[in-house]
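Excluded from the complex is one protein chain; the other protein chains are retained at their positions.
Chain nomenclature is as follows: A and B, assigned in order of appearance, with residue numbering initiated at 1 for each chain independently.
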Amino acid sequence: METVLTTHFADDAYRRIDVYRGFGGYDALRKALSMTPEGIIDEVKKANLRGRGGAGFPAGVKWGFLPKDLSRPRVLVVNADEGEPGTFKDRLVMSRGPHLLVEGIAIAAFALRVHRSYVYIRGEFVREARILDEAVAEAYAAGFLGKNILGSGFDLDLTVHRGAGAYICGEETSLINSLEGKRGWPRLKPPFPASVGAFSLPTIVNNVETLADVPWIITHGGEKFAAMGVEKNGGTRLIGVSGAVNRPGVYELPAGTNLKEIIYTHAGGVKDGKALKAVIPGGSSTPVLRPNEIDVSYDIESMAKIGTMAGSGGVIVIPEGTCMVRALSVLMNFYAHESCGQCTPCREGTGWLKTIVGRIEAGKGKAGDVELILDLCDNMMGRTICPLSDAAAMPAQSFVWKFREEFDRHIGEQKCPYGNRF
Amino acid sequence: MPTLTINGMTVDVPQGTSILNAAKEIGVEIPHYCYHPKLSVAGNCRMCLVEVEKFPKLQTACSTVVADGMVVRTDTEKVRKAVTGVLELMLTSHPIDCPICDQAGECGLQNYYMKFGLHKSRYALEDKVHKKKVQDIGGQIVLDAERCILCSRCVRFLDEVTGTRELHFFQRGNRSEISIFPGKPLENDYTGNLADICPVGALTSKDFRFKCRVWFLKAFDSICTGCSNGCNVDAHHKGDILYRLKPRWNDAVNQAWMCDSGRLTYKAMNEARLLTPFVLEGGVRKVAPWGSLLADVAFRLKSAAEKGGPDRVAVIASPQSSNEELYLLRGLATSSLRTGNLAFTHRVAGDGFADDFLIRADKNPNSRGAELLGIPGAAAFDALLSKIAGGGIDALLVFGNVVGALSEEETAGLLAKVPFVAQVGTNEGPVSKAAAAVLPSASVAERGGTFTNHAGRVQRFRSGFPPRGKARNPVEILVTLGNRLGAGWTFAGEASVFKALAETEAPFAGMTYDSIGMFGQEAMCPRK
Partner (left out) sequence: MSVAFSEAARAEFERLLTRYPDRKAVILPALHLAQKEFGHVSDEAIVYVAELVGTSPAEIEGVATFYTMYNRKPVGKYHVQICRNIACSLLGAEHLIEHLSEKLGVKPGGTTPDGKFTLSLAECLGSCGTAPVMQVNDDYYEKLTVESIDAILDKLP
């Protein structure tokens, strides 16, 4: 099976620029510099490259949102704030193939007429930031970054900027605020970053994997990339499988691979020969699926059809014997911990959900608590500046809808039937 | 101009107007906490959610700019549930300590709860997040973090208006709270505004704390007398006691703000007031009836002028007096007494602090008015003091409580050189201690009139209640005195004086109380 990103990831030395170039690295940049910016954007549009950060917005279309007016400098910000529970693919790209990202950034910057770019990497990724810093230094030394790249007259400065521990900074306007040295509060939109973004300049924010796909698209053409996937979902996807599977890890698979196949064929099925109880398919924010729902194409539209999302490509496998109330409680703690506190419904709602689910799990649930969760979710969804409120409410809602009997049993018996353990 | 419909009503508003403000135009109130017209739009309280046709999600009315043909509804079940839901969430960790909260009666939470909430609490008391109460954070402000709904108005005010940023959000999620950095209290001259803009009882005024329930207070339009900026204020009183001043919005003068020292000027209207006319005899104060005292003062001024010539009498005017009072006083000095010894107290005690916002170095509300009415200032005032000090004055009428920046001792020394000193003043001070006759006058809260601010804007202040004690309106005092000196005035009240003034004084030509209106009118004079 052809791969776009991970082809040489087994090779430790691939992160070095000489080895990367030995495999044709930076040829795509050379080619791109001979193309027109519009030509590059067209190629990316043809590739059906959908944003890999979670929202799945077509990358080429997003690039088209920058104002035509070139009088104000533009900024390209790379979202490497990978933090959605269940998601760990960008970390792999940055640690195994940092030059894929640097080359992708350089090509995108040229296409977007950007001369200043930042990789915003989550603060905990100290090692990956160091690897990226080294790659950036190598690229500067080799003339792929800096002034007059490859004699093209194109200049680009790239800076690796570390976050400091905040899930919300994965939301692009929060990330921009954080980059500017502020609290990571998401911004009201409009204005969208493409018109007023980082440092009040027109800004494009792209995910790591999205940009790392770009060199391959330039080398092989957008159509070939599109053909690897399914309709509207081009290329391959890096899918992280975690939880109770025999072979957890990142798998690069054609967009639209069957979810069941991902779990059972690629990740080796449920650990310890257990039956499957549930799957969180696209990172912790996505509505949970029951075992009978996973025979589905893992692409954005097919997942939406069954009421969930492929999100950031993080498949979390939950085995039989797991207390779903406890599992939800872990997630609710997370969202309450990560709510930025700006909007009332999210700030108070995530805290309240944590309290209610926590007390149900502790055997202290009250009659009406399940209905309260659902009503609260209703009051949280679509009511805030950014989607974190929805991200907390969606799992809560779906856990209750699909595993209601477990919640009722906890409340009825005033104890956790699973003994308060995973 | 985009045209849109809100709850079925059509409204035209200028390009760029928010739904919230468009709704206001047609009397549709959209509840909100974080939105404040004078601050940037934060959109984070989420109270102003409305339905907009073609938008799948509810939109915040404060941040959504209207578009032509937009169809907005604020009265649907969906909106009602959303707003109630937000309010419920806002109240989850609120201490509900209204009985001991100064904000009660003017609290956004109380008001909207009555209008949109009225729900039973589904939130367990033991789950409430507790935060620090009663923190003195400097300036005029006490912070109760538990009552805070984190609307960010205060943080934006300190960022966008004062630029001092003493308050910020700390922590995140439902642990978020606003606070100062330890040991770095509020350090700007506008802290009192924080209590005004706080929609709940989180930031309250130290000065007003526990003084009076707000529903007992009545308000009237006034002008701050703390400096020459002339900030528009609402004066709040119960009976004849003032409790606080709050900025009254006037974009041409003070927007929605006022300074901290101006905010406390009301205290002088309550405390150490001159409330009874009296004379000083052998160092002892003797209460005197108004009628005979006015006659006596007029007689002493008149006989001094007749005996030694008009140059032996003098009048010191006050830039704390209104245009109307200064106009009469000028007439009294120049026409009735025919003296050239008229000047207004140009210099005042104090540091003369000024900034580039609302605080002016001149701590009087009407120096410009005095100038425009042709009452001599600086040099003439100094010359007059020299004349007095040299024993050149036999009878002196002083308006105001101080003579320039002179201390009590200096004032006593100076006034001792004059055989007869009469004062028209509001408060005990250097002059009242030295004057032979004291005529107590109404404070700015007890009389009406106009001041001309530093920029030449003529603004009205109103009387909130009748003069306290036996104090009298200075217009009345002046008319009586003037007539005893032969002025033949028929004025009744400040309005009639202003009418005459506008007829004869060029800078005020054509002005009427109506044309001055709520927000003032610029006099015809050079801009300073």
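Throughout what follows, contacts are C-beta pairs under 8 Å (C-beta built on N, C-alpha and C of every residue); 3 or more make two chains touch, one makes a residue touch a chain.
All values derive from a computational prediction rather than experimental measurement.
Visitor: Among A:Leu66, A:Ile149 or A:Ala166, which one touches the chain that has been omitted from the display?
Guide: A:Ala166
Visitor: Thinking of the whole complex, not just what is shown, which of B:Leu143, B:Ile180 or B:Leu293 touches the missing chain?
Guide: B:Ile180
Visitor: Can you say which of A:Leu49, A:Ala109, A:Ile149 or A:Ile280 touches the chain missing from this structure?
Guide: A:Ile280
Visitor: Have a look at A:Pro58, A:Pro215 or A:Gly314 and name the one touching the chain we're not showing.
Guide: A:Gly314
Visitor: In the complete complex, the non-displayed chain touches which residues of subunit A?
Guide: Interface residues of subunit A facing the absent chain: 82-88, 91, 116, 122-127, 157, 159, 161-167, 178-184, 199, 201, 240-244, 248-250, 280, 284, 314, 316-319, 322, 327, 330-331, 333-334, 337-338, 340, 421-422.
Visitor: At which residues does subunit B meet the chain that is not included here?
Guide: Against the missing chain, subunit B presents residues 164-172, 179-182, 184.
Simple rule for what comes next: only the chains that are shown with their structure count from here on.
Visitor: When the C-alpha atoms of subunit A and subunit B are each averaged to a single point, how far apart are the two points in Å?
Guide: That pair's centroid distance is 55 Å.
Visitor: Tell me, which parts of subunit A touch subunit B in their complex?
Guide: Those residues of subunit A that touch subunit B are 166, 183, 188, 336-345, 347-352, 355, 372, 378-379, 382-385.
Visitor: Within their complex, state which residues of subunit B touch subunit A.
Guide: 41-47, 49, 56-58, 60, 63, 81-82, 85-86, 88-90, 92-93, 122-124, 127, 129, 149-150, 152, 169, 171-176
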